[in-house]
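Following this message is one structure expressed as structure tokens.
Of the protein chains in this complex, one is absent; all others appear in place.
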Amino acid sequence: MIVRTGREFEVLILLLMIVYYVYWVMRSSSGKSIPQLRNFPAINAIEEGVGRSVEINKPVHYGLGDASRLGGDRAAGTISSLNFLSHTAALCARMGAKLIVRISPNPHLYTQAEAIVTDAYMSEGKIEYLDKIYTLRYYGGSRGYMTGGIRDMTTLGVALNVTMGALSVETVWAYAICRSQGGMGVGGGSRWGMIFGLAMLADYALLGDEMYAASAKISGDRDMASSFIGGDWMKFSLVVLTILTSLAYLVGAQDLVSWIFR
Amino acid sequence: MADALTAWIVLALWFMVASWTYKDNPLFKIATVAAVAGGAANGVLVNIDNIYLKALIPIMDGTKIWLIIPIIIGVMFVFVFNPRYKWLARIPTIFLMGISIGAMITGVMSAQIIGQIADTASSLTGGNLLNGLIVLIAVVTAILYFTYSKEQTGVLGNLTTLGRYFLMASIGPYWAGELAFHMSFGIKFVQIIIDAIGL
Amino acid sequence: MSFDYKRNVPQYLLTLIILVFLIEFALPEGPLTIVKNELTLWLTLIASFTFFIAAVTLIIRYAKNLTEKKNTINILYAIEFFVIFVAYIGIALFAGGISGDSYKWLYTTLHGNLSQAAWVLYVFLEPWAAYKAFQLRSKESIILAITGLTYILYLAPSIPAVVPAIGTFANWIVNVPAKGGARGAIITMGVGALLLALRMLTGKEKGIVD
Partner (left out) sequence: MSDPLKIQGDTLIEKLGGLHWFWIGAIILLLIFIPLLNPIGLPISTTQWTLDAYQAILDAPKDKIVVWEDEWSMGGLAEAETGHTALMRLLLKNDIRFVMVSLTPDTPLLHSYITDIVTKTAEGRGKTYGIDWAQMGFLPGGEASLPFMAEDFHGAFEADFYGTPLSELTIMDDLHGYEDIALIITGSSSQTWIESPVRQWYVKYGVEIISYTLTGGTVLSATYWPDNGILGIIEGSRGGSELEFIAGVPGIGVAQSDAKTLAFLATAAFIVLGNISYFGSKFKRGGAS
């Protein structure tokens, strides 16, 4: 037996995903056309918020996520957040808005954030306007992140709060304070349990997986975007599988499909 | 006497933190700094213990001398403080990410995909058929909501709107839970006041 | 074109590690299983160093504060940080270790209470956020309100005991529409995780080694 016993269908799912992924990424790499990722209002809202920040002379606050870290189930959200940070920092540099970045409690993100913000300002030719001490704020543990973040938002004011990544209670406090300060809230979270804060309180929210796709869209990277098209094909396949297996159960023919589920 | 004193110390600590809700003040900052210092110190101590037990002892007694490799990899984190060699700090990060992602995705197919589809299908037998159908519609429309290659208009738009409603239904209880979680701390705060005053 | 070792060495490592896990998963148990198990031991060791780096980062930050001659209050906070940090370490080293009674008392009384007290802020902030911002402006917010409020009432154990219909409705929410919605989200997050792993494996994920 080539495949480990009992894992046949799991391996099949994995292989199908690989096929879709490779097909779309190769198509993109070879310069062929790929479908555009759909529109995400949250992306336009960030630009609008940065513009507003300049108008009212209050800073843009960017939260990297109080539960973000480059590992395990949180890596994907964290990487998306770093992409959004790059996008937001570039907009701030271009339009001349003040930027404050809340660095997650996991300090290994400090260097990533610092490099991304520096690159963004350099690519806009505005590096002399970057005050790293003002912009990059590391507060220590998760409690320090929350209390320090609240303190900065209430003392400095907020025009726009963007919080992306692996989020915990930040979905509540960041947007509650932002709203009390009259700011605009844009957010996206990868941890499903805490999405409710975004859905309730943010003006524009990217729910779970949506944030990853939006992150690919703002990165402008065709290969990354194409991988999401492959992902869509996988999702359509799973919808078909769900409907077919459900129909089989509904008509009492579950024996036909039960092998899939062991 | 010692218990009473501790009760008052505890009450003072909680008030220092809660005082922020009225106005930002130095007592709150003092409490924050103390919490940061305690958390950092404990993190260091507990992890020294972990490395000592699992790596240093086996290295020193010669049973697992190769464990010096992950120790060296871990130490490479210090390069984050050196601009010239900062890229070396990526190595331990890569190990953390790679191993975590590797361990995670190998469980995804069964737990998050096949298992969920199986439960959706089997909910159409044995129990309430209408509920089973609602679950099926919710699963399908919620998956469609998370597709990106087409603008969500027309029929697809109607389906994904329905999917978004089901997603909202799944989010509501989380909000309730989070609120309940925080209320536990309100109850504890009141209990601490009662204990200190001796009501 | 020169070999960009700063980017390529980490990328090759990442590809190798993920491949070990994927192949080991698919194939019958063999030598790769041993490698995978060894890697998980390595992970538990390397992860410990993140805590040391966290502490070092804080020490550097507060040490910088100490040198800020103009900002007296920050100097005082820095002194506080070092005094408490050293106190914890000292008590652990000289009074029975982290499982000793002195350390346990200090940690439970000081850190335990301070870290719990931080949640009290939410007793104020969270109901306020709902009161201030949670208006029933759309169908979505109405659904959120119905499911959320029903579940709040259910979570007070006395209410469903007095009004059983609330318990029944909360159970139905969890087991039918919420379960369906959550299941759809879980499946798509699973696909998202697979895609992420494939992008990392093939070096297409921006932000990892760049």
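Each chain gets a letter, A, B and C, in the order it is written, and its residues are counted from 1.
Going forward, a residue touches a chain if its C-beta (ideal position, glycine included) is under 8 Å from a C-beta of that chain, and two chains touch if they have at least 3 such contacts.
Please read these numbers as outputs of a predicted model, since none were measured by experiment.
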Output for the hidden chain's shown neighbours is A, B, C
Touching the left-out chain: which of C:22, C:152 or C:194? C:152
Looking at A:61, A:87, A:191 or A:217, which residue reaches the missing chain? A:191
Go through chain C and note every residue touching the omitted chain. 36-37, 40-41, 43-44, 47-48, 50-51, 97-99, 104, 107-108, 111-112, 115-116, 118-119, 123-125, 127-128, 130-136, 145, 149, 151-153, 155-162, 164, 167, 171, 174-175, 178-179, 182-183, 186
When the complex is taken as a whole, what residues of chain B touch the one chain not shown? 21-24, 39, 42-43, 46-47, 49-50, 53-54, 57, 99-100, 102-104, 106-108, 110-112, 115-116, 118-119, 122, 170, 173-181, 183-191, 194, 199
Contacts of chain A with the missing chain: which residues? 67, 71-73, 143, 154, 168, 176, 180, 191-194
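Here, only the chains that are shown with their structure count from here on.
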Note down the smallest number of touching-chain steps it takes to go from chain A to chain B. 1
Looking only at C-beta pair counts, which chain-chain interface has the most contacts? B-C
On a C-alpha centroid basis, what's the spacing between chain A and chain C, in Å? 16
Numbers and ranges of chain C residues touching at least 2 other chains: 22, 25, 47, 50, 53-54, 58, 114-115, 118, 121-122, 125-126, 130, 140, 144, 148, 182, 185-189, 191, 193-194, 196, 208
Per-residue multi-chain contacts in chain A, two or more chains: 7, 10-11, 14, 70-71, 73, 75, 107-108, 110, 140-141, 143, 147, 150, 169, 172, 192, 196-197, 199-200, 207-209, 228, 231, 235, 238
In the complex, chain B touches chain A at residues 20, 24, 28-29, 32, 35-36, 39-40, 77, 80, 86, 89, 93, 96-97, 100-101, 103-104, 109-110, 113-115, 117-118, 120-122, 124-125, 136, 139-140, 143-144, 146-152, 167-168, 170-172, 174-175, 178
Which residues of chain C touch chain B in their complex? 6, 9-10, 13-14, 16-18, 20-22, 24-25, 36, 39-56, 58, 60, 73, 77, 80-82, 84-85, 88-89, 92, 98, 107, 109-111, 113-127, 130, 139-140, 143-152, 154-155, 170, 172-191, 193-194, 196-197, 200, 208-209
Which stretch or stretches of chain C touch chain A in the complex? 22, 25-29, 47, 50, 53-54, 57-58, 61, 114-115, 118, 121-122, 125-126, 128-130, 132-134, 140-141, 144, 148, 182, 185-189, 191-196, 198-199, 202, 204-208
